[in-house]
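For this depiction, one protein chain was excluded, whereas all remaining protein chains were kept in their positions.
Moving on to chain A:
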Amino acid sequence: MVDSKEWEELLARHRDQPAALIQVLHRAQEMHGYLPREVLKEISAALNVPLSKVYGVVSFYSFFTTSPKGRHQISLCKGTACYVRGTNQLLDQLERELGLKPGETTADGEFSLSVVRCLGACGLGPVMMIDDDVYARVVPERLAQILDNYRLAGRQAKGA
């Protein structure tokens, strides 16, 4: 959880310092895990940078994210090789299965999805990663089962 004292100190240290914006955003994302609306408002007020500018910076750099990360991070490769071998079908299937678009997190906080440029495993396309596990030559039909494993793992961990 966020150490609120550390957070207050960070803001206080950079009060009225618009030039510190990127640095503070980095630190804020480290502390909160992501950059929710309320956090950006606090940064805007403290550093004296209009909120529209703060969001402009956040939405420009793909490093920053405004939605919380799911317990499991799904990354789909959209490099050329994977793309021609069916990344889009996988994306469609994921949307059907989880109601999830790239950059989003499921309502139950289980999964978030991102699309990446090239994972460097072009011979194995289409490639999907979940957390640190790599799945090669994924076909849409296999998705449901793969995802279930993670849901199960989550439940077991909780139950234990």
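The criterion applied here is as follows: contacts are C-beta pairs under 8 Å (C-beta built on N, C-alpha and C of every residue); 3 or more make two chains touch, one makes a residue touch a chain; residues count from 1.
The rule we apply is simple: contacts and distances are computed from a predicted model.
Matching "Ferredoxin", "Amino acid ABC transporter membrane protein 1 (PAAT family)", "Cell wall polymerase" or "CbbX protein" against the UniProt entry of the left-out chain gives the name "Ferredoxin". Set against the missing chain, the residues A:Gly33, A:Gly56 or A:Gly109 yield one that touches it, A:Gly56. The chain omitted from view is touched by exactly one of A:Lys41, A:Arg117 or A:Arg155, namely A:Lys41. Taking the whole complex into account, chain A touches the unshown chain at residues 37, 40-41, 44-45, 50-56, 59-60, 66.
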